[in-house]
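The structure's right below; bear with me while I get my questions together.
One chain of protein is taken out of this complex; the other chains stay put.
Here the chain labels run A, B and C in written order, and each chain numbers its own residues starting at 1.
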Amino acid sequence: MIKQRREVLKTGGGLGVLGLLAAAGVIKPELALAAWNESAFKAGSLEKTLAALGAGKPANSGDISINAPDIAENGAVVPIGVSTSLPKVESIAILIEKNPDALAAIFKLPEGTEANVQTRCKMGQTSNVYALVKADGKFLMAMKEVKVTLGGCGG
Amino acid sequence: MKHSVLAGLLAWAVCSGVQADSATDEIARYREMIADGNPSELFALQGEALWKQKRGPKNASLEQCDLGLGPGVVKGASARLPRYFKDTGKVEDLETRLMTCMQTLQGIDPKLVIDAPWGKGEKETMQALVAYIVTESNGEKIAIDMRPPQMKKMYELGKMAFYYRGGPMDFSCATCHGDKDKRIRLQDLPDLRTQAGAAAGWGTWPAYRVSNGQFWTMQHRLSDCFRQQRFPEPIYGSDVTIALSVYMAATGNGGTVLTPGIKR
Amino acid sequence: MANPMKIRAASKDGVTEVKVLMSHEMETGQRKDSSGNLVPAHFITELTATWNGKTVLEAQFGPAVSKNPYLAFKFKGGAKGDKVVVSWKDNKGDSRTDEAAIA
Partner (left out) sequence: MKKLLLAAPLLWALQGVALANDELRPAFKAMLDASFKTTGIAAKYRIYQLDFQAACSQPKPPPASVQKAIEAAQMQTIRYPADGHYFGDWREGEKIAISGRGLTWTDKTPTDNGGGCYNCHQMSHHEIAYGTIGPSLLNYGNVRGRSEDIIKYTWGKIWNAKAFNACSNMPRNGDAEILTEEQIRHLMAYLFDPASPVNKP
């Protein structure tokens, strides 16, 4: 199923026109964000997702913090919070490297909304979690590993 | 040589000890992080609407249901259940009492609840009602009235069931819940023989389970214990489930009700 | 029809904190049911939150957001009694809007 979709992705079929344009860098990702960003949510790997978001290879930033546990008791619900002291934050995205599709959620923050969001995500296995922040037109990133453990009894 | 082996052993013993502790601490942190924003609230919201909604052949609401503190009193009711009810002549837990009310007030056949799969049909109704009612006892003390002889008998039967070993794995409830400071995988096991342990166990169920996104009533919790114990399936609301509930709740008497809980 | 959300909004020192719980399966489309058939994907894709009509958050979710999603965020402003409205829609076109007064 996933493999099949990846094949489709390679050949370029199955992507919305908007997504294609965004992936090709023809239009700004912000425009694609107006509707559900299918190309980014279905991009697969971390690298491809970053490309689909128009983020390229973002630099690491010590000003972004990821509030997540080192160990999650269950991968079905992993609390993940992202906050940053960077000025002019436009958006925050949460990416989980080892999930079939890395992108979990994107938040667009209007002026006046604090750069501090929390949600809960599914993680299939122990993985690096990335917070991608767009601030003042620039993409920056932070990373944290979250271990996922198996539960008691039959699991 | 011998010394180095011993030193090595000590080193791993210390290391693994530290590792286990930090893992336990991190799990505690995880639980703290998910405690705020318990999706049980979503079920409670539905339950409150269902409590007030006219349903069943008699087209009546449950607002006149007597959960033990008089008709319509929900606040604090589940902290005092199970209890002996004179009108039915039975010891009932929250769910069997609700079945009684659904039958008498609304005309809903208990079989519709008993036979429904978990989370479906009238069991879905039940789980929402339970979420609502147990939320209304949050912060109260567990206060089981053990004066009626029927309660004393149920307690003794529950205690016998607690220690009863059987099935292909020879397990009893006590196999996992009959010793202090044990855990299964990374989950702490409450020692249900003690007041503190029983209060911690009984007082935090029913709960939302993050592993499957379901709200589990106490009947569901007990049924799954028996499943993992490799026992046959207990019938919904059957006496063995009531007896075990009385044993646990009475042992935990005086502890704080923290329902609805949120669990792995 | 989708079940209601639980929204809490509280203002303190000129900042309003909003916490939202949504009732949704958030099915990934990769899980098999007991008879081995793939359960079709069903998840919230977009969410908008407004305060007195002004957008305070826009979010897009993938299926990796947990079942019965939780969301918390903060914005500057907001007085007791002001209305916070949250709307979501999912990939099947279902939607839900609920509101809460700031406490």
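Here, a contact is a pair of C-beta atoms (placed from the backbone, for glycine too) under 8 Å apart; a residue touches a chain by one contact, two chains touch by 3 or more.
Note that the structure is predicted; figures quoted are calculated from it, not measured.
Although it is not drawn here, the omitted chain touches the following shown chains in the complete assembly: A, B.
From the set B:Ser61, B:Gln103, B:Asn138 or B:Ser172, the residue in touch with the chain omitted from the display is B:Ser172, counting the whole complex. For chain A, the list of residues touching the undisplayed chain reads 71, 147, 149-155. Not every partner is drawn; the one left out touches chain B at residues 9, 12, 16, 19-20, 23, 153, 156-157, 160-161, 163-172, 174-176, 178-179, 181-186, 189, 193, 227-228, 230-235, 238-241, 243.
The rule is short, and it goes like this: only the chains that are shown with their structure count from here on.
Chain contacts here are complete: no pair of chains fails to touch.
Comparing chain pairs A-C and B-C by the number of C-beta pairs in contact, the larger count belongs to A-C.
The distance from the centre of chain A to the centre of chain B, each centre being the mean of the chain's C-alpha atoms, comes to 37 Å. For the pair chain A and chain C, the distance between mean C-alpha positions equals 18 Å. Annotation: 29 Å between the Cα-based centres of chain B and chain C. Residue numbers of chain A whose C-beta contacts span two or more other chains: 76-77, 79, 120. Contact of a single residue of chain B with at least two other chains is seen at positions 210, 213. Of all the residues in chain A, the ones that touch chain B in their complex are 67, 69-74, 76-77, 79, 120, 149-154. Those residues of chain A that touch chain C in the complex are listed here as 1-2, 33, 36-37, 41, 76-79, 81, 96, 99-101, 103-110, 112-114, 116-123. Within the complex formed with chain A, the residues of chain B that make contact are 23, 26-27, 29-31, 33-34, 183-187, 210-213, 228, 264.
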